[in-house]
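I'd like to ask you about the structure that follows.
Removed from the display is one protein chain of the complex; every other protein chain stays in position.
The chains carry the letters A and B, assigned in the order they are written, with residues numbered from 1 in each.
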Amino acid sequence: MSDTSSSKYIIELKNVSFVYGEGTPFRSEALTDVSVGIERGTVTGIIGHTGSGKSTLVQLLNGLIKPQSGTVLLDGRDIWADPKKIGQVRFRVGLVFQYPEYQLFEETVWRDIAFGPRNMGLPEDEIKRRVSEAMAFVGLDEKLADASPFELSGGQKRRVAIAGVIAMEPEVLVLDEPAAGLDPMGREEILGGVWSYQRRKKSTVVIVSHSMEDMARFCDRLIVMCGGRVSMTGTCADIFRQADRLTEIGLDIPQITRLIFALKARGVDIDTDIYTIDRAKAVIEEMIKQKRSGSRC
Amino acid sequence: MSGTPFIKAENLCFSYSIAEDGGLRRELPVIKNVSFEIGRGDFVAILGHNGSGKSTLAKLLNLILTPTSGKIYIDGRDITDPAITEDDIFEIRRKIGMVFQNPDNQLVATVVEEDVAFGPENLGIPPEEIRRRVNEALAIVGMSAYARHSPHQLSGGQKQRVAIAGIIAMLPECIVFDESTSMLDPSGRKEVMNTIVSLNRDRGITVLHITHNMDEAVLADRVIVINDGEIFLDGTPREVFSHVGELQSVGLDVPQVTELLYELSVDGIKMPDGSPLPRGVLSEEEGAEILRALL
Partner (left out) sequence: MLKDITLGQFFPGDSPLHKLDPRTKLILTTVYIILVFVARGAPGFAVILLFTLAMIAASKIPAKIILRGLRPLVFIITFTAIINLFWTKGENLLFRLGFIEIYSEGVLYAVLMVLRVVLLLLGSSVLLTYTTSPIALTDGLEQLLSPLKKLRVPVHEFAMMMTIALRFIPTLIEETDKIMNAQKARGVDFSSGGIIRRAKALIPILIPLFVSAFRRADELAIAMECRCYRGGEGRTRMKVLKLSYRDLVASVIFVFFTAAVIAANVFIPWLSV
């Protein structure tokens, strides 16, 4: 491969396999020969069932676990080339776990968000800048800085935890189910916040989620996992076009896409590349307009 | 509905008393003058965003919380009567079982069947009868094969089904699901929703399903939307979901099909015969029929 194509990916996995409990009776293969890349400056979604290897994949991205075989490249360099420097990789690839609010521990919101940057050994004024910037990104009011994180609402706690990783200003921000358990407004705030952060910082974001509707709205590219392997990669359009394959591995497609397929099945000639409400509305209104002008002629 | 409603709430109020700086206490109203009736065998979804008061409402029904004012009648009996005895309270808790959000934090025993037996054991039921009920309850939720497993070996959906079995074994008349699906993945959600629907349809158990997921609310016969401690909307899923703008204004969603048709009608699109687009359309099949007529 040429240099230009390898720099397209900020993180690249090459033939990566990972097994839990190797050498014990509980041995289970989580990932088998996975080769996949995360494109620089995009929002990439990872979808798949529980047990498809998503969470393992996510932990490989920042070196929390080491693959038994294969390599993980960050900016073209093997992250495990020098295992002593793996800490640096964790600062460059920030990982937000599921239900991250349960990792809060400091006395104030501000100190909790500053925890990561402080571990990086940054100067005090830089920490200050990053913390207030991160709070703004996730939409936390400055006034909350001195509050105890344990007194906040569930959604606010979640945002503090995400801000704690954003404040490390990682080149890649990885979020495992960031909106799990939240109501629609909470989902919107978190996912919208992460999306606008990505657009402004031009960084790379990876989101794991079960909600196809959310993925369709916020992701540029998707990686579909199934049985410890990558089953599909591509843009949202590429993926949702293959509705049969998704259904086959037991995944959903957005309801709006199902609607368009149902419409197509009724003999309406419609572009099936539709996976958001806005696009569906635009296409349908355009078709109505054309039909009217057509019938007038 | 025959005769008295199973649950009847009259002018129900509840407020938390919170400590302010300086030792003063302030009343924080959570439920504000709510009245409703729920019939025996109904399947009601209670929809609301986080902090709307929907979970508080559920905890009032079996006296985990005591209302500040107002009355609750279960089966015609006033449970807010100060003269109520402890035995009465436990009888109400038997009748109205509760399944909570976090599947881990409601299983007590280290073996599935022992956990299902926990409720009946508390009721003082003879051992042979407990054994019979446990086996039956596990069969109903489809977890018989896991009777000897330990809860931590199960998936989230399976744990929730065990929790449901634990309630069924107490032979309740009503089960309140307090966001019991919100921590589950899609397949776990499906398992649990199928179980809930069949408990209602096949066994006539009254179901109150508290959720913020509109796809689940669609499965109910009736949807009550709670906002800011008050009943905001109440009706069939179709009626409730026809109020797209109102639902969105209180931080809730509607199914995508419903939203699309709503958006189209806001843009002035009408049916070919000039009538407005139908509202509260929930299924993609029905949506597709309407759109075909338009195109």
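By definition in this document, a residue touches a chain if its C-beta (ideal position, glycine included) is under 8 Å from a C-beta of that chain, and two chains touch if they have at least 3 such contacts.
Bear in mind that the values here come from a model prediction, so they are computed numbers and not experimental data.
Of the candidate positions B:Arg93, B:Arg189 or B:His243, contact with the unshown chain belongs to B:Arg93. Checked against the hidden chain, the listed residues B:Val111, B:Val197, B:Ile269 or B:Leu295 yield one contact partner: B:Val111. On the side of chain B, the interface with the absent chain consists of residues 59, 62, 64, 86, 90, 93-94, 97-98, 100, 102, 104-111, 113-114, 117-127, 130-131, 134, 150-152, 166-167, 170, using the contact rule stated above.
In the full complex, chain A touches the omitted chain through residues 20-21, 24, 26, 59, 62, 64, 87, 90-91, 94-97, 100, 102-105, 115-116, 119-120, 150, 164-165, 168.
Operating definition for what follows: only the chains that are shown with their structure count from here on.
Rounded to whole angstrom units, the spacing between the C-alpha centres of chain A and chain B is 31. For chain B in complex with chain A, the touching residues are 49-51, 101, 155-156, 182-183, 185-188, 212, 251-253, 255-257, 259-260, 263-264, 267, 269, 284-285, 287-289, 291-292, 294-295.
Considering their complex, residues 49-50, 153-155, 180-186, 210, 213, 250, 252, 254-256, 258-259, 262-263, 265-268, 270, 277, 280-281, 284-285, 287-288, 291 of chain A touch chain B.
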